[in-house]
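The structure under discussion appears below in the form of structure tokens.
Here the complex is missing one protein chain, while the rest keep their positions.
To keep things simple, chains are lettered A and B as they appear, and every chain counts its residues starting from 1.
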Amino acid sequence: MTKADRDTGSRQGLSGRRAFLGLAAAGVGGVLLAPGVHLMEIAQAAVPGPSPGASPKVRWGLLIDTTRCAPGCTDCVDACNTENGLSGGTRPTDSQWIRKVEIKEIRTGRSQSVPVMCQHCAEPPCVDVCPTGASFKRADGIVLVDRHSCIGCRYCVMACPYKARSFVHEPLVDQKADVPRGKGCVEGCTLCVHRIDKGQGPACVEACTKAGHQAMLFGDLNDPQSEIARRVHELATTQLRADLRLDPGVRYQGL
Amino acid sequence: MKQTLDGFYTLEERIFYVLLLLGGGLTLLGLTAARSVEEHGHVITGMTNQVVWGLPHVFAIFLIVAASGVLNVASIGSVFGEKLYKPRAPLSGLLCVAMLGGGLMVLMLDLGRPERLIVAATHYNFKSVFAWNVFLYSGMVGIVAVYLWTMFERRMNRWSKAAGLAALVWRFALTTGTGSIFGFLVARQAYQSALLAPLFIVLSFAWGLAVFLVVQSAMYAWNGQRLPEAVQKRMARLLGVFVAGALYLVGVYHLTNLYFARQSAFEAFILLGQGDASSEFPALFWAGYVALGALAPLVLLLHPRLGGPRCTLAASALVVLGAFALLYVFIIGGQAFPLEIFPGHVVTSSFGDGVIEHYRPSLPELLLGLGGIGAAFVLTAIGVRVLDFLPQDDFAALGMAGKD
Partner (left out) sequence: MRSLRAVAVVSVFALAGVLAAATAGGADGRAGTGSLQPPIEAARSGPCLADPGFMRRNHPDLLRHRRDETVHLGARDARTGLKACVGCHASTGTGSVASARTDFCVSCHSYAAVQVDCFECHASRPEATAVIAPDALHAGGAEAGPGSPLHQASRGEVAP
């Protein structure tokens, strides 16, 4: 074959090859896509949807009466640890969703014992800074971490004024079925959202009430008939770091 | 240094392989450390629930801020038309991309879930500066690539000014974004300041130029040549101006804080070590940053009897060391100081409230940070070896005039 023949031949071959590859690609694409198209029809018809969840008309909140909080009492902390499967350890790398903070005013010497957890702010700085939107505020005011999207950057931990968030530093085992949590994600108090969605209250409030301290109250701040709404209407209550204007859903009485 | 067959100056083969081995080895160590942290969790590092950003972030933020600043050299050439800087522009662009890559590598490997990077790339909360930074950082690489192309491709040379301007504007946005990572945090006394964005911009000028001068000196030294005195003196003076500007802004930041009663405890902790006798932050700040990282370089660069090439190199190295000291105090000192949840109260708890955290960096963190530097090193070495990033005109001129 002369060079000219080879050139012509290869050019023809080239266009022939191209045509064939194009056809083959179309064929393979069709073979791969067709089952998916068929299955999408099935999927949409199959399993009916779940029940409606959080309502924007509700705003869950806590009212904590610090005059009834005894120093050294950790009923709320223990209940939280048990309910959520936390280790209860106090190493700097252990997760703590709620802790008792013993405070003493410098000038007057007045001491108190205060449980501090995620304040479930209406304007949460942790939600603003999360790059993936994993830290989010639910319609009913509960601030949560969607661990499916959390990449573990810890920016929300930097942003929270209350040190409410913890980062999971080690692999975890034996998590509670209702409370999935794992290494590399950030977590914090969920107001026991898995219990709230069943009509119950948070474990800490239940434990405090059961033990007779009556220091914690949970309810819907938006419902004027609820006990919590009536109490914050009547009594003087404060929010932690109210100057930051984050409007937390957790209020304190007696501070 | 030698001339290739195509006539452009590049690294000698032996030197190149040594650099590759050193940088590659460092990068490998960093990757091993990252793998170890990924497997065992961050419990093997020194980071805790109080100090969540540690030594790797010091390295990463240095690399990213310096990367943005090193492009300054190119901007002065392209945008402001200073002929002396034009031959340096390609190297400056390469260093920008290399350091940005190294810094991002460290940041991404330190994530709690680095395998979820695709989630970060597909889910955005645009109220977050981090989300904006994903675009700013990757966009920077793209813009610098285009900029380099306009400089290398003769037919595109007339566009290099426009590309340089785009790079300059993007760089300002990027560094503002980096400073705002901290500036937007209302919770911490060390941050929550609008001053941090411009502070980071001036710091980027100083650190970027210092890194460029170190790299440039090395390249010239390997060629057995010296930078022309006029160029060297100008760049030295410029670095002096940037260092002074940065020192000024750091001073204003602390002075303002001292005026606020609610910030006084934090300032006393950082500047005087009050509240923790063994605190390393005052030493790092005063000796590491102010004395060694700012005042000494100023003397070396601007004193009439000093300011020669060796002084410039020493000053640049000191500026880089001072950068690490400042970032360590800023990032880690800012977290070590406890959050003020109950102003006017003394607090204790099981979660470290009211207590100053003793952060001790661990080996995996150091290796990861060094790995980022190694990666930047490798990218620069490969770039300089394979393409004509070195200041070609300078070498050509020096080659024709004979060794100085």
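To be clear about the criterion, contacts are C-beta pairs under 8 Å (C-beta built on N, C-alpha and C of every residue); 3 or more make two chains touch, one makes a residue touch a chain.
Since this is a predicted model, take the numbers as computed values, not measurements.
Among the chains on display, the ones the left-out chain touches in the entire complex are A.
Residue A:A139 is the one among A:A70, A:A139, A:A211 or A:A242 that touches the chain missing from this view. Within the complete assembly, A:P52 is the residue of A:P52, A:G72, A:G109 or A:P224 that touches the hidden chain.
Take chain A: the residues that touch the chain left off the picture are 13, 16-17, 20-21, 24, 27-28, 31-32, 35, 39, 42-43, 46-47, 49-54, 82-83, 85, 136, 138-140, 144, 146-148, 171-172, 174-178, 180-185, 193, 197-200, 203.
To be clear about the criterion, only the chains that are shown with their structure count from here on.
Distance between chain A and chain B, defined via averaged C-alpha coordinates, is recorded as 34 Å. Partner chain B is touched in their complex by these residues of chain A: 77, 90, 92-96, 99-107, 114, 116, 125, 127-134, 149-155, 157-163, 165-171, 183-186, 240-241, 244.
Within the complex, the chain B residues that touch chain A are 40-43, 47-50, 52-53, 111-114, 116-117, 119-120, 123-125, 127-131, 133-134, 181, 184-188, 335, 339-354, 357.
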